[in-house]
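This report concerns only the one structure given below.
As you look at this complex, bear in mind that one protein chain is not there, while each of the others sits in place.
Labels A, B and C are assigned to the chains in the order they are written; within every chain, residues are numbered from 1.
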Amino acid sequence: MSIDTADLPDPDDRPTPNDNPGWLSEDELRFVRGRLPIVYIEAVPVRLDSLGRITEVGLLLRSTPEGVMTRSLIAGRVRFGETLREALFRHLENDLGPMAFPQMPVSPVPTQVAEYFPMPGVSAFVDERQHAVSLVYVVPVTGSCDPRQDALEVSWMSPEEALAVDTLDEFHGGRGQLLRQTLAAHGC
Amino acid sequence: MSIDTADLPDPDDRPTPNDNPGWLSEDELRFVRGRLPIVYIEAVPVRLDSLGRITEVGLLLRSTPEGVMTRSLIAGRVRFGETLREALFRHLENDLGPMAFPQMPVSPVPTQVAEYFPMPGVSAFVDERQHAVSLVYVVPVTGSCDPRQDALEVSWMSPEEALAVDTLDEFHGGRGQLLRQTLAAHGC
Amino acid sequence: MSIDTADLPDPDDRPTPNDNPGWLSEDELRFVRGRLPIVYIEAVPVRLDSLGRITEVGLLLRSTPEGVMTRSLIAGRVRFGETLREALFRHLENDLGPMAFPQMPVSPVPTQVAEYFPMPGVSAFVDERQHAVSLVYVVPVTGSCDPRQDALEVSWMSPEEALAVDTLDEFHGGRGQLLRQTLAAHGC
Partner (left out) sequence: MSIDTADLPDPDDRPTPNDNPGWLSEDELRFVRGRLPIVYIEAVPVRLDSLGRITEVGLLLRSTPEGVMTRSLIAGRVRFGETLREALFRHLENDLGPMAFPQMPVSPVPTQVAEYFPMPGVSAFVDERQHAVSLVYVVPVTGSCDPRQDALEVSWMSPEEALAVDTLDEFHGGRGQLLRQTLAAHGC
């Protein structure tokens, strides 16, 4: 099963139905996921050398509700009324902690656009829960990463290690291929 | 009031609730528009010279339900189960006719991303009906354009004319600025 | 040894020293190649389906002066006074013939930038002859390709075949990696 940030409890920033129209109950989320594409952001955290070349890639290691370990990118839904930048920052902070100091992208144009479908074969990417249109960014981080969610670890590796077949195979739903494409667009 | 392709009757391609989960009734559309961002595509049709330089920009002139004439880009919703390319092609065909022969983009990464909010001030773009995340493409067309919808005309003009303040002012919701940004990214 | 379009005789478009300051004698070319970076364009010709997805990739097969067969991309120098678009079109026509009908890119911003150095290790790309800064484009072609130069063949293959390790190994100087990166940026 797939999993992303939006499925895990949001530590201290949980909106309630009363004060945020973008909050969706379980039933509402199930309804909309079967009726229209959901806007997502995804992020690949990287560390750079002084000239801007990627030296390390941060991959999330997380446990699904069934206890299976799986690699993932930072990913989550964009809420009603929230800008892409706000959603990107919120999910970066949720998954990497408040001391990661991400360098937010100057342009909202993403490096890649990934289209996830619940049915396989429509595109290279599958998400059993929904049709999602995901804007994918590479985000340099300069601070220390400390995931705020128990299910989560960040492991840093060289681009070569991150792109090894064994590592890419630990991603689900085609996200290994997405990581490969995204890093390739940046010269890796 | 804003208007886009999705609001006009779809000439011969209208899905029904029974065979397409992506079709939304008026009530359902109203519900989702107030609860989550809607995925849109927008397109700027252009004509190119033999070296690929933009010689003409195609702007739609359409009449709102109130009878007000307004300029617009090609725009419309991406349906559940539909790829971005399919949505882009469908809206191009609806607005330009079947003989426009658009050159579809090789990459799904858009030229610009426009975020529309129902409330002004969140971003540069306003859509009273919804929060929309719109992927904007520049699409060369090589055939003849013949809008299939009565309310619609295509006028072709030079990039200089399209970018004149008077022309940009005929767009609503910040779409004049979006046109300017999109053409600027292509050297106009 | 590497080879590119600029090294092969230019069939019918050869400028002479008298009428084109951008023409360089052998001696002059050798001098400038050791003193400053040379501007190059490279192109990956592709065929698209009706929605713009890459169905085939065109790879050049050419024979070096030593008679070794090697794969290559379309590549060549930008001359003094020539725009990038003119250089791109000229090299496309030289290598694919006058009936290829390339769809020239709307934007001069390339998909990738490759930096070739005569000394290995500076970047991923090596060209023994020179330091070249190469702007790389993916160019859809709609006509028939018929190389005008004897040493040359175009073979069309699926993206999967083009990206197979065996195929990529037939490129020199890191150009296999460049092809991989360029196609990855377009979702392959």
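Methods note: a contact is a pair of C-beta atoms (placed from the backbone, for glycine too) under 8 Å apart; a residue touches a chain by one contact, two chains touch by 3 or more.
For clarity, every value in this text was computed on a predicted model and none was experimentally measured.
Enquirer: Among the options A:Pro105, A:Pro118 or A:Pro147, which residue touches the chain absent from this view?
Expert: From the options A:Pro105, A:Pro118 or A:Pro147, the contact with the absent chain belongs to A:Pro105.
Enquirer: Quick one: which of B:Arg47, B:Arg148 or B:Arg180 touches the chain that's been left out?
Expert: B:Arg180
Enquirer: From the list C:Leu24, C:Ala43 or C:Leu92, pick the residue that touches the absent chain.
Expert: Checking each option in C:Leu24, C:Ala43 or C:Leu92, the one touching the absent chain turns out to be C:Leu24.
Enquirer: For the full complex, which residue in C:Ile54, C:Val78 or C:Ala162 touches the chain that was left out?
Expert: C:Val78
Enquirer: Quickly run down the residues of chain C that touch the omitted chain.
Expert: 21-22, 24, 28, 32, 34-39, 77-84, 108-113, 115, 117, 119, 122-123, 131, 133, 135
Enquirer: Quickly run down the residues of chain A that touch the omitted chain.
Expert: Answer for chain A: residues 46, 48, 50-54, 83, 85-86, 89, 103-109, 111, 138, 140, 185-187 touch the chain left out.
Enquirer: On chain B, where is the contact patch with the chain that was removed from view?
Expert: Touch set of chain B with respect to the missing chain: 112, 124, 180-181, 184-185, 187-188.
Rule of thumb we're sticking to: only the chains that are shown with their structure count from here on.
Enquirer: Since chain A and chain B are copies that touch, is their contact same (over half of the numbers shared) or different (under half)?
Expert: Same, since most residue numbers here occur in both copies.
Enquirer: Using CA atom averages as chain centres, what separation in Å is found between chain A and chain C?
Expert: Roughly 36 Å separates the two chain centres.
Enquirer: Where does chain B touch two or more other chains at once, residue-wise?
Expert: 83, 108-109, 111
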